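With one protein chain removed, the remaining protein chains of the complex are shown where they sit.
Right after this comes subunit A.
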Amino acid sequence: MDDTEVFAAVRAGIAEVLPEVRPDEVDIDGTLTDLGANSIDRAEIVTLAMQRLGVTVPVAEFRDVHDLRSLVDLLAKHA
């Protein structure tokens, strides 16, 4: 699975949880917090993306995620 597909799954999660965010505001070098996500929103976006991709990632591995790029890399590693 390539990063484009993974990023699309993350974008879909963002669109569902944060409907006020415009697609062009989602920057691979930005963070979910920049987009207005609170802690529960962030967790939910990640869960939705995992479900969409059919992957599971242990919660502990998200410790090193600091922006959308590192999130996409982590999900892609497990895909």
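Throughout what follows, a residue touches a chain if its C-beta (ideal position, glycine included) is under 8 Å from a C-beta of that chain, and two chains touch if they have at least 3 such contacts; residues count from 1.
The definition used in the following text is that contacts and distances are computed from a predicted model.
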Hidden subunit of the complex - UniProt protein name among "Putative ABC transport system permease protein", "Malonyl-ACP decarboxylase", "3-isopropylmalate dehydratase small subunit" or "CcmD family protein": "Malonyl-ACP decarboxylase"
Option touching the unshown chain, where A:I14, A:L32, A:M50 or A:L74 are the choices: A:M50
Where the missing chain touches subunit A, by residue: 17, 19, 40, 43-44, 47-48, 50-51, 56-57
